[in-house]
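Just passing along the structure, written as structure tokens.
With one protein chain removed, the remaining protein chains of the complex are shown where they sit.
Chain naming follows the written order as A and B, and within any one chain the residues start at number 1.
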Amino acid sequence: MDIDDILASVDRHDPTTPESTALDHQLLTRFWVAERGVSELLPWPGPLMDRMMDRVRRQIETIEDLAATSADPLPSTSTTTNLQTTTTNTNTTINLTLSILQTDLSRTQYTLRSLLRQRLSKLTKHSMHYLLRISPPTTQQTQSQSQTAEHDLRPEDSIPTVGQEAPHPPLSAPEVRFLVAHQHLLAKHYGDAFLGSFPPQLRRLDDNAGGTSMVQGPEVREVVFVRCLVEEVRVVVPPGDGVEEEVVGGTAMRMGDVWAVRWEGVRDAWRRGEVEVL
Amino acid sequence: MAFPLPRGIMPPEISFLAEMEMVTILPRQRLEGLELLGGPVEPLIPPRRASLPLWLALLLKRQRRANILPPSWLHPESLSFILDIETQYEEYKDTFSPPPPLPGQPLLHDRGEPAVATPRYTPDGERYYPAPPFLPQNVARDHVPPQELQTLPFHWLEVGNMLLDAASDDLVDPDQTRRLLKELREVRMAKIRSGVDALDAAAMGGGGVALTGVGAIELGEGRRFISGVVDGLRRIGASREQARREELAEEMANGGYDATQDDDDEMEF
């Protein structure tokens, strides 16, 4: 069967079919490459990750079961060399199968691990930026008009409050928990180490006086490398830079073209699946 | 720090990707079909050919359980032909020879025909267009149409090197193949370096710079250099005033407080 035929027969509603497995593997791989190639945190692909983690868990069980089978001792009553040979052959085949399953598993584990850690790294690099992005605007205002007595102000008080209701795109729920906890930990640390002894008006973590790392976002004008997957894609130039409104590029990318472009110029096309990040 | 590597996949990761390319093997023993996380693997029933991901083909080859049938491009004749295109044709003096077409993309000689992208649909209802390493660009074909141009697939360098390392006995004239791959590598690397001239202002109007035909490893290695050049060209190509505005905007984005702060700092000392 041709790969194309396999993919064409994907049953959209059944994640357990082999065809579905192949497609998800491709989606995960492509998403991993994109997440590695762009500074911005890409939207958490929840359903895909759930399906992948499910399959990983089941595959680990399959491997453990198979390994237990091969570790079984030869039956002590076996007397014929034929049976021994067959058992040996079976064991060899089981070992080969195990080594293939194990290698395949480690490859997917690696991709998931790399993806999760790359995301965590992006989050902690621009913590306040993402916290502000996922917290409702009202809580941000409330903070600055806080009733807390001025001399009691702690650095933690300048951290935006994130609502309990999931989801908080582009972050996953565990990422939100990590980010909030990490920022509080950091704030407490700074507070204990030196900020606590500062004049109250200097204790905030979201002001420019704190330095560039406080509320800086990822660079969206950076150059990325993309391949055009559809008939035509035009690169956009968002407003700014002396440009009043969005401008669409003159020359278009054609199918199969590989270009070096600004991320913000192809971000929407990427979201629509029209380009892939290389 | 959760992740030490710089932005953009690096050569070891790119090789990892290339190992997902499907190749053709001739199994020497039977093996049941397997359900891998990477997708299903068909059963091995000698002497029937089978398609497997490269990493698995190499695993079996190393244990002498299979032979690998190389793709048609990995052959001295094809590689010489491609090398000619890269070096002898004015049209490709500064750019790379054309890559294999994507599904729905017209072949070179059908250039008049329109491209038609046909998406698959993901379980979440989104459009998906397969691309390397998930296209059959490295499987063996018995019959290659005579008018079809030989092309270097995206992962040519990795696939070529891995097959030379592990399965040179399955290749036609591996020494010559190795020489030709090396020559192609050098010719193309030179194009990236001197490619500054090719990254011309016309491309600036489109908002990007074309590198069509570039290989995966070549991209991984040249990533930082190319980004720097594109960034630089962006400033040169723009008008002086716009360049100044861009510069200012970036300073502000990168912590403009620092810029103004430095001015103020001078007051202190």
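To be clear about the criterion, a residue touches a chain if its C-beta (ideal position, glycine included) is under 8 Å from a C-beta of that chain, and two chains touch if they have at least 3 such contacts.
Quick note on the criterion: contacts and distances are computed from a predicted model.
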Chain not present in the shown complex, as UniProt names it (candidates "Aminoacyl tRNA synthase complex-interacting multifunctional protein 2", "Urease accessory protein UreF", "Probable vacuolar protein sorting-associated protein 16 homolog" or "DNA replication complex GINS protein psf1"): "DNA replication complex GINS protein psf1"
Options A:R107, A:H126 or A:R154, residue touching the unrepresented chain: A:R107
Residues from chain B at the interface with the omitted partner, ascending: 1-5, 12-13, 15-16, 59, 62-63, 261, 264-265, 267-269
Absent-chain interface as seen on chain A, which is shown: 53, 56-57, 60, 67, 70-72, 91, 94-95, 98-99, 102-103, 106-107, 109-110, 112-114, 116-117, 120, 124, 174, 177-178, 181-182, 185-186, 189-190, 192-195, 197-199, 202, 209-211, 213
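Note that only the chains that are shown with their structure count from here on.
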Inter-chain centre distance, chain A versus chain B - centres from mean C-alpha coordinates, in Å: 23
Chain B to chain A touching residues, read off their complex: 1-3, 5, 7-9, 13, 16-17, 20, 22, 31-32, 34-42, 51, 55-56, 59, 63, 65, 99, 101-105, 114-117, 119-131, 134-136, 202-203, 205-214, 216, 219, 223, 226-227, 230-231, 241-242, 245-246, 249-250, 253-255, 257-258
Touch list for chain A against partner chain B, complex: 1-4, 6-8, 10, 12-13, 15, 18-27, 29, 33, 36-39, 45, 47-48, 51-52, 55-56, 59, 93, 96-97, 99-101, 103-105, 107-108, 110, 114, 117-118, 120-121, 124, 208-209, 211-212, 216, 219, 221-223, 225, 227, 229-231, 234-237, 240-242, 249-262, 265-266, 272-273, 276, 278
